[in-house]
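Removed: one protein chain of the complex. Kept in place: all other protein chains.
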Amino acid sequence: MGLDSYIQLFFSGITIGSIYAMVALGFLIIYSSTGIINLAQGEFVMLGGLIAVTCHHTLHFPMPLTFLVTVLLVTVIGTLFEITCIHPLKNPSVLGLIMITIAASILMRGIAMFIWGKEEHGIPTFSGDKSVSVIGASVPPQVFWILGVIFTVLIILFLISKYTLIGKAMRATAADRTAAHLVGINVRKIVLLSFAVSAGLGGVAGVVLTPMTLMSFDRGTPLALKGFCATVVGGLGNPAGTVIAGLLLGLIESFVTGLVSSHYKDVIALFILIIVLFVKPSGLFSKSEEAKLKKF
Amino acid sequence: MNFLEIKGLCRNFGGLRAVCDLNAHIEAGRITAMIGPNGAGKTTAFNLVTGLLPVSTGKIFFQGKDITGLPPHKIAFLGVARTFQNIRIFSNMSVLENVMVGVHTRSCKGMFSSALRLPGVSSEEKFIRDEAFKYLEWMELAHLASMDAGNLPFGQQRILEIARALAAKPKLILLDEPAAGLNSQETNKLSKLIRNILESGVTVFLVEHDMELVMNISHDIIVLNNGFLITRGTPSEVQRNKDVITAYLGEEH
Partner (left out) sequence: MGKNNYIKCALFLIIIGFLPVFVSNQYYLSVLVFAGIYAIVAIGLSMLMGYAGQISLGHAGFFAIGGYTSAILTKFHNFHPLQAMIIGIVFTVFAALLVGLPSLRLRGHYLAMATLGFGEIIYVTSGAATGLTEGPSGFSGVPSIALAGFTIKSELSKFYLVWLVALIIMILSLNIIHSRIGRALRSIHGDEIASNAMGVNVAKYKIQVFVYSAALASIAGSLYVHHMRFVSPTGFNLNKSILFLIMIMSGGMGSLWGAVIGAAIFTLLPEFLGVFNDYDILMYGAILLGMMMFLPHGLTGLTTKIIQLVLSKWKTRTQNNP
């Protein structure tokens, strides 16, 4: 195998890895503000892809409008999910919450199958199909769109959380919900916002991914699983670690698939998850001292 | 050999030192109280002794045996039982069943023999039930045996927690703020109960904010502040100690 194939594997790994990173970050945001692992996280990506399909093919929206409308709709769905399913519960147990998010994810999948059927759908790439040559390897241009869009979103997210009041409120709520409430932060608003942002992230990932890999109703669960792997590997509470873990996972998956076998593509991440749980359940990028303080 | 001996005990949370170089001991057959302002590290010390929190540095000996780093259930099997500041009863179980869990350390049948009802299981089950009833009767809760524990009023939940701990027939019982949330009548009853517990042969170690109760029933008092031991002595000694007064009332007094 030549260098060009390695470069190709690298690019496909980092592309899918960035999608995992988005899902993982979605997990992290909701977990931080509510203590819930939202197992419906993957469905937001699926919905993002399929809503974009309808916007583009049925409604004939141009791509930028498709992007905006899709992300907005998925954000609304995420918020509605919190309002209708999570919020009405009084004193929910961990078990109850897991079951609710699972039920919601099945329901979303079922509704998606009802609307879009079982087949795979695609939308055109953002800027044609002419490959770009990188050190001798040909890379589809959509790869750069995916990386560009996702990293822009990540940077915006970072700036918001670091420098705006709402970002600081979110971090404060993540650190200590009761304390945040006591200093006058509207925790309810933050929880809603975290669901909205997580869903939005999923929506973005869905729109940029669909031109590359097509989208169907059942793509959410594997994405959620891998995103969760990245969240755990990243140490649940460390955004940078989570993103790095997502990228790493994508790379490992891509190289193992390319160099060893593609049969077990979908289980590599899960093996890594189980190994990490065995060896260092606090994650690779967090101090174990911090992890002990978590209620998780 | 002291009954319970704490040597150079430290516990850090990140940068915060909750307990620092604590040296203390408890003598058998006495009531020892640990007092100190909020955040002095009392509950942390309890959690360290019962193994619920790992020790940063230092050693804990129970009846001469090093119990540092043992998991909580092993420490329970050695004869240390406890209650919690924010009541932790099993609200999904009945009052009787709560106390039956207390007898866990005094019974031994495993999953396999239980599933097959091997000989000895039924008699052990009867033993557990009878023992649990004995403690419920002592605590005057027997008439509520089949009630859901979560539906008990607050005061009785505290008593139930004590019954559950005593059902383990411990050598040492740790009571974490047993009077918190009780009215004065209930507190009076509690102080009688604690004396009863001592008379039944269980050494008592408690954390309490109710000074009247503490001064009334304790033989020894340990005073903590900011994770450090300030002093140790009898109630009258502690009441006269300057450092204690400073710790409670602040510098200017």
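Lettered A and B in written order, each chain numbered from 1.
Everything below uses one rule, namely that a contact is a pair of C-beta atoms (placed from the backbone, for glycine too) under 8 Å apart; a residue touches a chain by one contact, two chains touch by 3 or more.
All values derive from a computational prediction rather than experimental measurement.
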{"item": "Visible chains that the absent chain touches, using the contact criterion stated earlier", "value": "A, B"}
{"item": "Contact residue for the chain not shown (choose from B:72, B:155, B:181 or B:233)", "value": "B:72"}
{"item": "Candidate in contact with the missing chain, chosen from B:19, B:128, B:179 or B:244", "value": "B:128"}
{"item": "Selected from A:3, A:68, A:83 or A:111 as touching the chain missing from the view", "value": "A:111"}
{"item": "Contact partner of the left-out chain, one of B:3, B:84 or B:205", "value": "B:84"}
{"item": "Sites on subunit A contacted by the missing partner chain, in the whole complex", "value": "37, 39, 85, 88-89, 93-96, 98-100, 102-111, 113-114, 221-222, 225, 228-229, 232, 263-264, 266-267, 269-271, 273-274, 277-278, 281, 295-296"}
{"item": "Subunit B residues touching the omitted chain (full complex)", "value": "50, 52, 71-73, 76-77, 81-82, 84, 88-93, 97, 100-105, 107, 109-111, 114-117, 121, 124-125, 128, 164-165, 168"}
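One rule holds for everything that comes next: only the chains that are shown with their structure count from here on.
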{"item": "Between subunit A and subunit B, centroid-to-centroid distance (C-alpha), Å", "value": "46"}
